[in-house]
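Just passing along the structure, written as structure tokens.
With one protein chain withheld, the remaining protein chains of the complex are depicted in position.
A, B, C, D and E are the chain letters, set down in written order, and residue numbers restart from 1 in every chain.
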């Protein structure tokens, strides 16, 4: 078992990717936030203009994606060619659910998995922050990598993807 | 239903807390990371010196806690009097599980919930990053606020805390 | 004539405010952005949901206000108790005009003028960035301090305030 | 009318530039700061060594140019090959005027307009900050893009450039 | 022997200072940079306007002092009431020597030692960067804490201070 972030003596290091080729790479991450259904309704119904809370969360997620290498110690600072974050919301089993999808594109020697996961996490934290005054039971659940393209390992897609279709 | 982060027109704002008193406040957040049991074993057994991966994740979480107001748009920049992050790991139902507990202390006009949640999230993302070369199925689950002390609302503890005792 | 940021030898320094009292302080800054009227119409009419461009600009301005001491070399890092940014738009003399008002509150030993001015500037730059693909002639005009409260000098209001009522 | 930063549903996004070619690009931005003539004289005459205030403003502008993608939400993080900022000062109609010119070079898939405009804005804010203790009427005026080279649209120069030759 | 940054299990933590009193505190740090005498002469003689290189280094040091808690993992984010950095240069034993003195003031629960030391280090690195194209043998030497005031331990001054009077 070989950890690329850990050297022979088990000490942390930032992996040298200088020998890797520049390729187009995409990573898609997923996250789910659950809350009281009243909280979600307040966000999406007419009193609270739809999109504003989500826009703040989206901006936070995009900025965090660009800032990932300052947040995650062993991440390379890479040039992101594009970042997109989308939200889907629904009421299910009496709970409000917001699903977050972040797609990050790069051209370079390392993938953008951590950037996509960081974007989802920070978007989720921002939703939490925007709504925590009315709901202390908000929970961030099931953040993971859904899919990636490019690089030596090529296309990969998480098999148990049903996870993000059911709460 | 009143959202403190959203003004009368539904536009985002950063709440004015100038009228609140300075009190000692503590927030404790929880997070869970699941992985293949082989991944966890590799981290905690003798080949890989115990603590190193966790130390990197802890440093990342502490630095993120201090940086929360730069990551979460509507968070106040507050003085943190202390940050502590602990990890507990176990094998359960053939999966490796790492539980993360972040305790953040502050003295001020707003609580440190977002700082504790950000610390947990970034520590979890760092674990993910350190191990992703050997395990693409790592999942960050169940990040939420466990407990808070201080401020006008005083002590609060999440009731369904069993959540973080079972995978 | 005595510049508080420049010492006796004319060298830059960061002023020592340790002897000042903690008081509630507010600063209000103003900025104006002009563009083609078609650009403004596209932002505010139905094709482009009103508020989204402004929400992104507001989030950028609020985050910049909190980050002012990392951007402006001699600014103190202060605790902001609140930040609010508002936009007013109109068509005047065949040009689209967006006026930006940033109000920043703090309790401390120095005022929040630079935070309010930075919030306005970054909100203006973000409007520029969001619209530059359709309008290269956008101009940021007339950024200045409108009003301040608190501190030793007390209330102050810019006299020629008509500036920000006429284009 | 098509805004590159806004998707079909009017939601903000960070544009994907992965399909664009790498070319040398240059952007030149302009800004003007007006102040009392006594303030300008104090900066440039012998009591205050010429250049010090301008050097602080230049350093702030250069650092901000490099940091633009952390300040402006939808800006790409790009590699800047060079940044230069120059100041020209004069007394005109009894007012002190400082003109700021920022030239930013990059090689990449997107231009450096926002970097040049951010450099000018932050240099102007820093001049403001350095002098605000003696002059509350300082105004930042007329920040705009003067000229750009490279990229698909090639050379572009603002036509009403007389703007930055007269106060 | 008790390390305040290391808990009972030897794991890193950010110390809780919530029980400490707010007091005025000052820290003074020292650093020395040696270079070829030609390099120093070029900086300080007439060809290169005196002060410019030093001003850039001073600005970098002041900004780093404010940013210390983002650079040093276990440092508290504190409010600095003032930062001042001074340089003294001389030719000694055929080498050019620049001595750097950073004084940082704060009012709070922890001292500003790390802020003063970080200011000196970054000012020294900036001198290095500004001059490295003409001198690869520049060396940063003898960075340490000279003196501190305030806090429970009161006044302290390094005894072997002769260190910073002789090269």
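To be clear about the criterion, a contact is a pair of C-beta atoms (placed from the backbone, for glycine too) under 8 Å apart; a residue touches a chain by one contact, two chains touch by 3 or more.
These numbers were taken from a predicted model, which means no experiment stands behind them.
S.K.: Among the chains in view, which touch the chain not shown?
M.R.: By the stated touch criterion, the chain not on view contacts A, B, D, E.
S.K.: In the full complex, which residues of chain E touch the absent chain?
M.R.: On the side of chain E, residues 1-6, 9-12, 38-39, 42, 47-49, 52-53, 55-56, 59-60, 63-64, 67, 71-75, 113-114, 117-118, 121-122, 124-126, 128-134, 136-145, 156, 158, 160, 163 touch the unshown chain.
S.K.: Name, in rising order, the residues on chain D that touch the hidden chain in the full complex.
M.R.: Counting over the whole complex, chain D touches the hidden chain at residues 24, 51, 54-55, 58-59, 62-63, 66-67, 77, 79-85, 105-107.
S.K.: What does the interface between chain A and the hidden chain look like in terms of residue numbers?
M.R.: Against the left-out chain, chain A lists 7, 11-18, 69-70, 73-74, 76-79, 108-109.
Keep this in mind: only the chains that are shown with their structure count from here on.
S.K.: Touching both chain C and chain E: give me those chains, sorted by label.
M.R.: Correct list: B, D.
S.K.: Rotating chain B so that its CA atoms sit on those of chain D: what angle is that, to a multiple of 5 degrees?
M.R.: Nearest-5 rotation angle for the superposition: 180 degrees.
S.K.: Looking at D-E and A-B, which pair shares more C-beta contacts?
M.R.: A-B
S.K.: From the options A-D, A-B or D-E, choose the one that repeats interface C-E, i.e. more than half of its residue-numbered contact pairs are shared.
M.R.: A-D
S.K.: Rounded to the nearest whole Å, what is the centre-to-centre distance of chain A and chain C, using the mean of the C-alpha atoms as each centre?
M.R.: Here the centre of chain C sits 31 Å away from the centre of chain A.
S.K.: Roughly how many whole angstrom separate the Cα centroids of chain C and chain D?
M.R.: A distance of 16 Å separates the two centres.
S.K.: When the centre of a chain is set as the mean of its C-alpha atoms, what distance in Å lies between chain A and chain E?
M.R.: Each chain reduced to its C-alpha mean, chain A and chain E end up 39 Å apart.
S.K.: Would you please write down the residue numbers of chain B that are in contact with two or more other chains?
M.R.: Residues 11-12, 55, 59, 63, 67, 73-74, 77, 79 of chain B touch two or more partner chains.
S.K.: Once you draw an edge for every pair of touching chains, what topology comes out, line, ring, star, complete or other?
M.R.: Looks like something else, not a line, ring, star or complete graph.
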